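Only one protein chain is missing; all other protein chains are in place.
Note that the chains take the letters A, B and C in the order they are written out, and that residue 1 is the start of every chain.
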Amino acid sequence: MRFGVVVFPGTNCEMDTYHALTQVLGQDASYVWHQDRDLDRYDAVVLAGGFSYGDYLRTGAIARFSPVMNSVAEFAAAGKLVIGICNGFQILCEVGLLPGALQRNAHLQFRCDWTSLRVENAGTAFTGSCSAGQVLRVPVNHGEGNYFADPETLAELNQNHQVLFRYCDPDGSVTPGASPNGSLENIAGIMNTAGNVMGLMPHPERACETILGSADGRYIFESVISHLTGRAARV
Amino acid sequence: MLFKAEVKVTLKKGVLDPQGSAVEGAVKALGYSGVPQVRIGKFIEVWVEGASEDAAREMVQELGKKILSNPVMETFTFSLAPSSDRLVPAVGATETATRTGVK
Amino acid sequence: MLFKAEVKVTLKKGVLDPQGSAVEGAVKALGYSGVPQVRIGKFIEVWVEGASEDAAREMVQELGKKILSNPVMETFTFSLAPSSDRLVPAVGATETATRTGVK
Partner (left out) sequence: MSNPVEAVWTQVGLKEPEYRRVCEILGREPNHVELQMFGVMWSEHCSYKHSRAALRKLPTKGEHVIQGPGENAGVIKVTDDLAVAFKIESHNHPSFVEPFQGSATGVGGILRDVFTMGARPVAILDSLRFGPLDDPKQRHLFAGSVAGIGHYGNCMGIPTVGGEVYFDESYRGNCLINAMCVGILEPGKIRKGIARGAGNPIMVVGARTGRDGIHGASLLASAEFSEGAEDKRPSVQVGDPFMEKLLLEACLELFETDAVVGIQDMGAAGLISSSSEMAARGDCGLEIDVRKVPAREEGMQPWEFLLSESQERMLVCVQAGREPEVEAIFQKWGLLSAVIGQVTDDGMLRVLDGGAVVAECPAHALADEAPVYHPEKREPAYLAELRKFDFAALPQPDDYNDVLLRLLNSPNIGSKEWIYRQYDHMVLLGTVIEPGGDAALLRLRSAAKPGIHLAALGTVGNGAARTEASTPTDGEGEIGLAMKIDCNARYVYLNPKRGAAIAVAEAARNCVVTGAVPAAITNNLNFGNPEKPEIFWTLDQAIDGIAEACTALRTPVTGGNVSLYNETNGEAIYPTPTIGMIAVHQNLARRTTPGFKHNGDVIVLLGDTKDELGGSEYCKVIHGSVGGDAPALDLAFEKKLHKVVLTAIHEGIVTAAHDVAEGGVVTALAEMAIAAAPEARGCQASFFANAGRVDGNLFGESQSRVILTCHRDDIVRMRSICIENGLPHRLVGDVTGDGRFKVAALSAGVESESVFRRQELIDLSVAELTTAYKEAIPRWMRA
């Protein structure tokens, strides 16, 4: 499958995402400079993590106006898969492809740590290789990952099973202490109503090799790959 | 004509403000008791060239909506007045975003 | 008596404002040409209980110096007026944030 990894000025996880997709998962990938508009050749697009435009003003606030974002919106409207990791998630919220917003972590500190994620909905393009309730060990790395949405939006997200991952204890229970950032209802990752745009704060690309501490991130990428190829998961 | 707008961006009611709460805590820790609440927002000074005050106002309103605030959690208000500030040739790191061509 | 102060914290002249520059660039790239400068500061709303307006004013002045601004790089001004706001006791994440404490 062909992945486009979108790079804004200030993006800094593009090499990691590229490494995971190509070196570990054996997929085709190439970088998409934020001024490019042509996404036709890709089966899926990943907005990689980092600090686009320095995170100045608000995370994702400036990147959302990049030319590539129009194409990403069209790509998504055509039903193709879009994944926003960390800063990518923040951008997708700013541009309105995903509901809600990401606020400063409740404790006000940047946080780089391992977290446990409970898979809330295993029947999606992004989680098909997981089982419901499965706990994935994936690190977070952000200063603003505190998910916020107004009560109506939150209710809708829950109703439509759009919440894909919640921070949990290693045994799978969702407790306030398990959240690294004070996120509403421990939300770590969500998708849009159409089910083809996902944003998540944790970094699955950092958890694709056991030597790095976990290979659980592969469940997420393998889900996408098998959704795209229509074949069974390989994990 | 040059105008200067002062844009105040504040969090919507009901949106938690961890920074504000932290300041409340710090204020208390310093021994001040009568500070029931602190909310932290942004104060953005925007200098705009406009044919008229109305034109300038319209522009700031647009900027406030499009970029300076995020309607999911924030609101903004602004005041605007003619400015006689002498600005350093409008450059600075500015070029960054321009040249990298945010649309 | 409850007062509400609106504190504007701005960077001192000459201090680099990377945020402001980035926004300037973005604004330009969005096609607005007449925005020579943007500077980003903080807008802080502080509710204070005071015996008099003067007492409240004095307190805000102190807070501004000690907590709300970083005198090495920033300056602040404020306005203050009686407030009839009914403040809801802070809740939720507040607790945590308070404890992490600024400063």
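By definition in this document, a contact is a pair of C-beta atoms (placed from the backbone, for glycine too) under 8 Å apart; a residue touches a chain by one contact, two chains touch by 3 or more.
Keep in mind the model is a prediction, meaning the values are calculated, not measured.
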item: Absent chain, residues of subunit C that touch it; value: 12, 14-18, 21-22, 25, 70, 72-73, 99-101, 103
item: For subunit A, residues in touch with the removed chain; value: 2, 4, 7, 9-10, 12-16, 18-20, 22-33, 36, 38, 41, 50-51, 53-56, 109-113, 139, 141, 143, 170, 203, 205-206, 208-213, 215
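The rule is short, and it goes like this: only the chains that are shown with their structure count from here on.
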item: Length of the line joining the C-alpha centres of subunit A and subunit C, rounded to whole Å; value: 33
item: Centre distance in Å when subunit A and subunit B are each reduced to the mean of their C-alpha atoms; value: 29
item: For subunit C, residues contacting two or more additional chains; value: 18, 22-23, 25-26, 29-30, 40, 93, 96-97, 100, 102
item: Subunit A residues counted as touching two or more neighbouring chains; value: 53, 57, 61-62, 65, 106-108, 146, 182
item: Residue ranges of subunit C in contact with subunit B within the complex; value: 2, 6, 8-10, 18, 21-30, 32-50, 59, 63, 66-68, 87, 90, 92-94, 96-103
item: Contact set on subunit A toward subunit C in their complex; value: 53-54, 56-57, 61-62, 65, 106-109, 146, 182
item: Touching residues (chain side subunit A, partner subunit B) in the complex; value: 9, 34-35, 53, 57-58, 61-63, 65-67, 70, 93-94, 99-101, 103-108, 146, 148-150, 182
